[in-house]
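A single protein chain has been omitted; all remaining protein chains appear in their positions.
A, B and C label the chains in the order they appear, each numbered from 1.
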Amino acid sequence: DDMLEVAGLRFRSRLLVGTGKYRDFEETRRAIEASGAEIVTVAVRRVNITDPKQPMLVDHVDPKKYTYLPNTAFCYTADEAVRTLRLAREAGGWELVKLEVLGDHKTLYPDMLETLRAAEELIRDGFKVMVYCSDDPLMAKRLEDLGCVAIMPLAAPIGSGLGLQNPVNIRIIIEQSSVPVLVDAGVGTASDAALAMELGCDGVLMNTAIAHAKDPVMMAHAMRHGVEAGRLAYLAGRMPKKFYADPSSPLAGLI
Amino acid sequence: DDMLEVAGLRFRSRLLVGTGKYRDFEETRRAIEASGAEIVTVAVRRVNITDPKQPMLVDHVDPKKYTYLPNTAFCYTADEAVRTLRLAREAGGWELVKLEVLGDHKTLYPDMLETLRAAEELIRDGFKVMVYCSDDPLMAKRLEDLGCVAIMPLAAPIGSGLGLQNPVNIRIIIEQSSVPVLVDAGVGTASDAALAMELGCDGVLMNTAIAHAKDPVMMAHAMRHGVEAGRLAYLAGRMPKKFYADPSSPLAGLI
Amino acid sequence: DDMLEVAGLRFRSRLLVGTGKYRDFEETRRAIEASGAEIVTVAVRRVNITDPKQPMLVDHVDPKKYTYLPNTAFCYTADEAVRTLRLAREAGGWELVKLEVLGDHKTLYPDMLETLRAAEELIRDGFKVMVYCSDDPLMAKRLEDLGCVAIMPLAAPIGSGLGLQNPVNIRIIIEQSSVPVLVDAGVGTASDAALAMELGCDGVLMNTAIAHAKDPVMMAHAMRHGVEAGRLAYLAGRMPKKFYADPSSPLAGLI
Partner (left out) sequence: DDMLEVAGLRFRSRLLVGTGKYRDFEETRRAIEASGAEIVTVAVRRVNITDPKQPMLVDHVDPKKYTYLPNTAFCYTADEAVRTLRLAREAGGWELVKLEVLGDHKTLYPDMLETLRAAEELIRDGFKVMVYCSDDPLMAKRLEDLGCVAIMPLAAPIGSGLGLQNPVNIRIIIEQSSVPVLVDAGVGTASDAALAMELGCDGVLMNTAIAHAKDPVMMAHAMRHGVEAGRLAYLAGRMPKKFYADPSSPLAGLI
């Protein structure tokens, strides 16, 4: 069977979804259900997963049914990120985490120096780190060499919905990696997700594309199909591109 | 329910598939099944649907289960096309047909003058004509005004797998049409199909992209998801594209 | 020397420019000068070239220095177009003309049926017809077979500035044509013009991209360089695209 394996765990779905930006926990729940995701990522700094006196995500999205993946959204230094995940581990026992250390408020691009630092410390500390990163293949390689369990390069700026900007870089990262590569951030619609998967990605993580669609639940459903479509097309092996029905007349050099 | 309506008939699937270019009828059958298609199109001039002494498609792809759509592939004049469909109607009673009149052997582009002529005659003769055409919006409008029941502009040259070349034209055709618009020809992989549907197409017809994939049955499955993904994303209404997480800093003029 | 030859005339510049949409004739003059164009096209129905009591384009753009190319902008039938060019010929003796017959006011796409009709009549009448057309290769071929002296497919809708939408079609037209092929309409900026020329076009015609730039005269200058850049790059023969510096590691299938 074709399954996603991360850190020894196996998942049928290759679509990972965020839990923020929804109108309420009920919409979150319905969108996640429609997406078919088995891994949901949670911004420890924003989503209430510890204070039982407030409305809690866990009351809507069952942690027994879904793999919770705590993330460090809104952390701007390695220290903040490490501290945040330690708190999460104490609160919920989570060891599989998503690290992201942002560099500025405008672009939300990852700060790769701080990311490397945090990854190193977290891995030393026993965490299994899935890591949000730039699409620089050398940085991706460094993160893998440190021991990260999944490489998660951005497709485009977080929340932009621009779709995969640099397929060449993503493809190089896929070719060089022996851990799963998941595109994280920047996907805007279902064909974007399909395209990333057709390149050979092991999965896609998204939040805004679903939460900010006009109908988030329907878009979650679309994304489920998009990821599946791209994965199957990748495995099936697409037909070669040609310029003429008549193969003896190639439209040379146009590609 | 969201269904494709053509000529008064209703279909759950928006993926239409061809029946040529497979290794054998058995592979044809399996691919069609995996695609979820309810309409299969048949080149009357090539596929045996009338001579019971030869292997027959109908023995593998049940005409009671699938809507057969006879097409005029390999016809290069209006006369040939009209004659071909009349024979098909006599043989099988089919009135819903796909008209294509090709202009040359190299590009397999539709000859729009002959196509207009044939469409007119076929409609006068009682056929319900789905019509393969260029992506020229004015030609599409003429065909609709003649009474065609579906407009089927090419995404790219037949058999090229290049994907949608001119989304602007396709989009204009969609906006102006009150009959279904289906992209026909040129799709290469699942994200191409999703993209066409996200533009607002009512359906996609393909053959080579499935038949010439390394694993046609798996690709048929991929295409099923791709079309579904694109349709749902279109209905869900995608998030707007932005250049910065911080909306106060638009990346002006870059789009 | 590398020159553009149309209807037996030879031009050093491969950039043809329109004369409309400028603030005044003085700006028109300065932009044309900066563009280096030798052929200027004039909408006979809009630009005063016959009434000496009104401000006249010829007082600013010297017909001895520039080849005036009367066009049929704002004509929506073959009859209007033919009549318009006959009037122009009587007034100014012009035989080299640009035919365009528009199909609707919204997209300004050419009506190819009326265009074919008008081309036939004008050629019979002794005109040398450069013809604005869709990018349908079969229509382009028909126009060449009728005797048109240049084929001028659109890059994108008139006035849209979207740039070349369908390089595949333009390239097929170039390969099949023995008369010059010039992209007409849709160019938005200098790289668009360069790109069209790199495909092998013989020239580019534009109006809005220059006239509606913030600084039309500077943009005219940019376009001059863009066309020249594209032409030289085409003749020079570009390097092949590769995915890796190391040629033994092709990034297969990504193109």
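A few notes on this one:
FYI, a residue touches a chain if its C-beta (ideal position, glycine included) is under 8 Å from a C-beta of that chain, and two chains touch if they have at least 3 such contacts.
The structure displayed is predicted, hence computed values, not measured ones.
Which of A:T50, A:T67 or A:N169 touches the hidden chain is settled by the complete complex: it is A:N169. Of C:I32, C:L122, C:L138 or C:A194, it is C:A194 that touches the chain left out of the display.
Against the chain not displayed here, subunit C makes contact via residues 105-108, 157-162, 188-191, 193-195, 198, 208-209, 212-216, 218-219, 221-226, 228-233, 235-246, 249. Against the chain not shown here, subunit A presents residues 103-104, 107, 109-113, 134, 136-139, 142, 156-157, 160, 162, 165-166, 168-169, 172.
Heads up, the rule we're going with is that only the chains that are shown with their structure count from here on.
Each chain gets a centre from the mean of its Cα atoms; the one farthest from the centre of subunit C is A. Rounded to whole angstrom units, the spacing between the C-alpha centres of subunit B and subunit C is 34. Between subunit A and subunit C the centroid-to-centroid distance comes to 47 Å (mean Cα coordinates, whole Å). Touching two or more other chains at once are residues 167-168, 172 of subunit C.
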